[in-house]
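There's a structure below that I have some questions on.
Only one protein chain is missing from this complex, and each of the others stays in its spot.
Chain IDs A and B follow the sequence of writing; residue 1 opens each chain.
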Amino acid sequence: MSAKAKSAQLRLPGFDSAQATWQTEYTSHMRDDPPVHNRSGIEIKPLYTPDNWDSARYMEELGFPGAAPMTRGIYPSMHRGRTWTQRQLIGYGTPKDYNRRLRKLMDTGVTAVSLIPCNSVYRGYDADEVDTELLGTCGAVVNTVDDMLACLDQIPIDRVSTAMNDPLPFTLLAFVLGAAKRRNIPWTKITGTSNQSDYISHFVANHMFLRLSLPGNRRVLVDEVGFCQQHVPNWNPVSIVGQHMQQAGATPAQAMAFALCTAIQFTSDCIERGMQPRDFLPRFTFFFDISLSFFEEIAKFRAGRRIWGRIVRERFKVDFDRAFRFKFHSQTSGADLTRQQPLNNIARVAVQAMAGIFGGTQSLHTDAYDEVLTTPTEEPSRIAINTQNILRDEAHLTDVIDPLGGSYYVETLTNQMEEEIEAVVAQIDALGGMYRAVEAGAVQRMIGEGALAFQERIESGAQKVVGVNAYRIDESAHAGPASQRPESGSMEAYLESLQTYKSSRSRSRVQAALSDLQRACNTPEKNVFEQVVNAAVAGLTHGEICACLRRELGFGQPLIIV
Amino acid sequence: MSDVSTAVDRLVGGDKATLARALTAVENARPQARELLAALQQHTGGAHVVGVTGAPGVGKSTLCNALIREWRARGRRVGVIAVDPSSPLTGGAVLGDRVRMHEHDEDDGVFIRSLAARSNAGGLAASTTDVITVLDAAGMDCVLVETVGTGQSEVDIARTVRSTVVVSAPGLGDDVQAIKAGILEVADVLVVNKADLPHAEQCARQLRAMLSLREVRAWQPPVIMTSAQTDQGLQDLADALQRHNDESNVEDAAHGSIAFADWPQRLLPRDRFAQHLGIELLAGGGGHASVRMRVQAEHISFNGTCHGGVTFSLADTAFGLASNSHGVVAAAIDAHITYPRAVRINDTLTASAVEESRGRRFATYRVIVTRTDGATVATFTGTVAIIGDKQNRDSQK
Partner (left out) sequence: MSVKDNAVPAKVLVTKIGLDGHDRGSRVVAAYLRDAGMEVIYTGPWQRIPAVVALTQEEDVDVVGISSLATDHLIVPKLVRALEEAGLAHVRVVVGGIVPDDEVATLQERGVSKVFHPGSSREEIVATVQRLAQEARRERPEI
């Protein structure tokens, strides 16, 4: 018997005999008791007691909110003081369409701007370089500073934070800065996050990168961190995206581990270029998926917070609490939603959101229930935000900080998830770090296996999914919501305006900015992102900037692991 | 019949759709395949067939991609065969090699075909030789065969192609030791890929040292350092392959050892027993042969069906022609047959023999005998000992 179990007994007279009685009764009730595992592969017991977790370890493992080891939350007041940012990611149609939608959402309680650009932007092309049918169907078309001005029309960007789903080379941030300049807003007042800056997660999971070579991405990211530190100090230049990994099939523990390893990689890369972790780490943020595995997700977040604090203190020797605060945005997982009986998704999203809240998230996006049917439409989006409002205002989930802290189960699971995550981190360390591991395809392989294994569990019925392999009804007559597509003709009009924009620019200014960008790419001491901002201000389009980088820093191919 | 001859015309004329379907036909050993291959023989010989092999991860696919680019810059038309292993359990396969050759998808001068190795554990698909024949006849200047290095496949590939490129790379652990002596034997060009990584030079030095221990030969395999990422060394590689091709041509002419694809045509007339049975040749050469006969009254047994010995003789004839088709005398030492279906009078039987493996001393063949309706009536396996004497070319007269 372990020492900790003994101590529990000593303090609790009668523990042993009561436990033995329970065990006998439990066994007699349970004719069939197959082992239960969570998604990360941890075995889940029927009951947790002080045998599993003892509050004698409180100070070492939990402590108080806002202080090491940060398990209970990164701020002293957490959600009781200030609830999470309600950040619904939206993006659709032309810049004008987007602006209309954004303002409507802000009226319903959304407290920050977020922008999903059209997939053409993710790929690194202008609207006139791709199939017109696809434009604006899953994000807003944004190619120039003018477009950004239209997107943010009447939005007080000196007061609200503007999160951009901004893939490298961060042209959206460059356009925001260009827009601020035109509106005479100092850059120091611009707050927000480059939400999709994590090229490693894109390379691995989403293939969402703009087809720039890996070394090219690596360089531009570090340059952006450096630039923001100097010129846009309230901007979070980096968001490390564990979400992509989990959506692509990583287990919650793997996704957390990969995100932490990516953060280690980015930190090391910045240090190598002469930056001080004390200066840039406070601006690192994370972005995670919240699956339906309720307790597992809560434990994932609590464990992640603890490990990140330890990494910052032990690996990077920074003992400055702002540097090891594990700030994260989270999004309810679309992979758990079903097309069958879609209204059930509202219940799923509510449970996922609760896991995010109990996990101590700083910012939350709840999925609309029609997300698996189409690009989310208006009413489902409103219900998604109201789900957050209900959990906070009606259910009072924010009254107590870390309300599950001290639960024998949650604390045990947090420790076990921590171990699991640490094991994956060690594996990646052994491969030479995250950059090397993804370059060689190791991470991709691990994720691919996970995706297939989870699908197999659903196929076999081991994992029940309501409406899919259990509790099915005949839905053949039931039609889903009508798809919503940009108004016909609106994209043609947009393309015309882009043409006009391109032809009305100062040729010499554009040319000069382009050659500055080119030169920066080929001069290691120069900051490429600084020239991206200059180019945007000088009138270059997203596609032109990306084309130049692809040419100068190398074209990127996804690494397909089959 | 006329199907085949129009197909040949279209294929030789450069029609991609016909080429694609012809490849499927030979890959799946469709009934017309033998006839087609026989008709295409006269259009072959123009392509320089290059095999690329090496351990997984050394960058073969990436290197092939770069080599194709180099050849295209030199105006060559390129055919590529990318061989991937099949699952031994289900026979299924995910063919992913061409992913890295993606940039050539839309280039009309490049034709890439993925082949599943199917049951062939050696790594080379059984139909590779035939697929090469078809691409050669279709007017490709270069045919590139990429296989995963499994030990056996290097030897297989060397037998099938004109020039063998063995690829290694630094940083794969015991890289150079992995290049076993046998593999060194078959290499015409040695490539150290990933020259942009540390220790590439060291890897090349070790290879050169290993080569220097061998006796001097007419062709000394060069060791070339490449980076498929920066294109370093790709011109050298293309040049070396060109030189190897040129010198091999000269050597072949001097020794008169050009592989005669028409050995079966020369040998069948000498086979008195086959003549007696009325067996005719449909196609043959390079390890395979197809023959045909019609079942007559004198072939019928007491059961009223074709005598098993007749079917055996037909299969044995195909086996004999295929095993002797390399121009080297081979003698049968073992054969086995099963008869899943009966054969009746007036059925026309076709026996097709393919080479399953060929080593220095032994080779094995599989023969399928089919009936007019296409049903398989016999499967036959046989082994020959390779005697090694040159076949007497002129005795047919």
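Simple rule for what comes next: a contact is a pair of C-beta atoms (placed from the backbone, for glycine too) under 8 Å apart; a residue touches a chain by one contact, two chains touch by 3 or more.
Every value quoted in this text rests on a predicted model; they were computed, and no experiment measured them.
Which listed residue (B:Gly75, B:Gly92 or B:Pro198) would be found touching the missing chain in the intact complex?
From the options B:Gly75, B:Gly92 or B:Pro198, the contact with the absent chain belongs to B:Gly92.
Among B:Arg77, B:Arg113, B:His244 or B:Arg266, choose the residue that contacts the chain missing from this document, as touch is defined above.
In the full complex, the listed residue that touches the missing chain is B:Arg113.
Pick out which of A:Ser268, A:Gln340 or A:Asn386 touches the chain that's been left out of the picture.
Spelled out, the listed residue whose C-beta touches the missing chain is A:Gln340.
Kindly note down the residues of chain A that lie in touch with the hidden chain.
Answer for chain A: residues 118-120, 122-123, 130-131, 133-134, 137-138, 202, 206-208, 211, 247-249, 335, 338-340, 372-375, 448, 451-452, 455, 459, 465, 467-468, 479-483, 557-558, 560, 562 touch the chain left out.
To test your reading of the contact rule: which positions on chain B touch the chain that is missing from view?
3-4, 7, 16-18, 20-25, 28-32, 36, 86-87, 90-96, 98-99, 102, 105-106, 111-114, 116, 370, 374-375
Everything that follows uses one rule, which is that only the chains that are shown with their structure count from here on.
On a C-alpha centroid basis, what's the spacing between chain A and chain B, in Å?
Chain centroid spacing, chain A to chain B, equals 51 Å.
Would you pull the chain B residues touching chain A in the complex into a rising list?
Touch residues, chain B against chain A: 94, 96, 99-100, 102.
Quick check: in the complex, which residue numbers of chain A touch chain B?
Residues in contact with chain B: 557, 560, 562.
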